[in-house]
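Only one protein chain is missing; all other protein chains are in place.
Up next, chain A:
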Amino acid sequence: MALAFDEFGRPFIILREQDQKTRLRGIDAQKANIAAGKAVARILRSSLGPKGMDKMLQGPDGDVTISNDGATILEQMDVDNQIAKLMVELSRSQDYEIGDGTTGVVVMAGALLEQAERQLDRGIHPIRIAEGYEMASRVAVEHLERIAQKFEFDVNNYEPLVQTCMTTLSSKIVNRCKRSLAEIAVKAVLAVADLERRDVNLDLIKVEGKVGGKLEDTELIYGILVDKDMSHPQMPKQIEDAHIAILTCPFEPPKPKTKHKVDIDTVEKFETLRKQEQQYFDEMVQKCKDVGATLVICQWGFDDEANHLLMHRNLPAVRWVGGVELELIAIATGGRIVPRFQELTPEKLGKAGMVREKSFGTTKERMLYIEHCANSKAVTIFIRGGNKMMIEETKRSIHDALCVARNLIRNNSIVYGGGAAEITCSLAVDAAADKYPGVEQYAIRAFAEALDSVPMALAENSGLQPIETLSAVKSQQIKENIPFYGIDCNDVGTNDMREQNVFETLIGKQQQILLATQVVKMILKIDDVISNSEY
């Protein structure tokens, strides 16, 4: 390949190792990119909706993941193509921002690309298509704003929230007990939500899983669950009204950072050193005891001797607790993390009504429950399930449900799901298209077509006739001028999504449209791909 030639036809060398690179340019580059983007979207297309199928992914180390979550599938797919990577990023950013609709956004982008290809064949310049898409997306987002409804709920009446979370969960494998899981998710979010500021810090919700039991055993713990046990097997397994000292210093003699040596050259020194060492341990334990702690949680390990001293003075202790967990415990119990024994004071202790150790199944795995905390802001969702894959998938599903509940608390505008929002947007965009003079009109119409592909995929996955169903719903929407009709995926018998209680958050939907448009615009603007050729 060559970029430029002199008058004798010899190539100028411009790129390093030019002859080892391949280059695609112009319409070929766009076509190739679109093909790659479409290929990724096609993989996810069958996972959309409540009847969507799962994907089984075998990782590089032979580990198996079974998932229905778009972001997870793409992340684990380990793609190599640059454009495919863009799509992965797209799904990931939807995941970070909203947490739900990660499959939808990719399907949407794929449809936009497909339509763009058609316009390219007509000879429309890619930039004009991109601009048309941009206008169309604006129309769609504004339209969504108009049809959005306020969603009423409060702390005592959280039923509507549960319904929304159930919609999210119904597309996952856990839909067998979606009701209880949705309730758990909503209760967890409400427990940590700051309703005045309309904010939810999801970091305060810890999702912990343990293989065994069944999905129905999943529970919400108003407190913290730590995958650790007491440092000494004979310490009490249950502490009521615990005062917790949260330490980040080891129960060991201090290790100064500066290099030093303690030289022993006489017997006396040996003796004093020994005494001092014993005193260290004694003092440490005594300090904890003095401030009134009844439980010590430490980030580091204990020396055997310290361990026994603790046990001896009736001071239960937990060792090797991770940093994140330590912080959560501190938040939950209202304690302070203490980096040195000298700084321990009674005010810095955390308080919890009940700390207990619980063992599971026939193996000797134990976990520590810290409940009835002083500041009950931190909660834990403890998932049980038949196998590891199930738990991982449940974790992801719960995460989605949590995100949805959070978004509703942040902004309680909703639009109706089941493709209803896409269909009404498609109608609005189509109507708006005629107002634009110029080539963009075609691109805007293409956008409307692309919007139709989401309900189409939903219908297809539910085993319905896609075109027939879509056109029926569309005509119903126009005839009655109500934007709530969608695809009846669960075969309930009505297309009215209000009755089916299927809705999504407004910001989630808007974000989907905006993100998908942005990525497609980016892909369309690329007209030259230079890559290392195979060697």
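In this text, contacts are C-beta pairs under 8 Å (C-beta built on N, C-alpha and C of every residue); 3 or more make two chains touch, one makes a residue touch a chain; residues count from 1.
Keep this in mind: contacts and distances are computed from a predicted model.
According to UniProt, the chain absent from the figure is "CCT-beta", selected among "Protein transport protein SEC23", "Phosphatidylinositol glycan anchor biosynthesis class U protein-like", "Histidine-containing phosphotransfer protein" or "CCT-beta". From the options A:309, A:373 or A:519, the residue with contact to the chain not on display is A:309.
The chain that is not drawn here is touched, among residues A:187, A:388 or A:498, by A:388. Screening A:76, A:375 or A:441 against the full complex identifies A:76 as the residue touching the chain left out. Looking at A:273, A:324, A:431 or A:492, the residue that reaches the missing chain in the full complex is A:273.
Residues of chain A that touch the chain left out of the display are 28, 31-32, 35-36, 39-40, 43, 46, 51, 53-62, 64, 66, 68, 73, 76-81, 83-84, 173, 176, 211-215, 232-234, 252-256, 259-267, 270-271, 273-274, 276-278, 280-281, 303-305, 307-309, 311-312, 359, 361-364, 386-390, 463.
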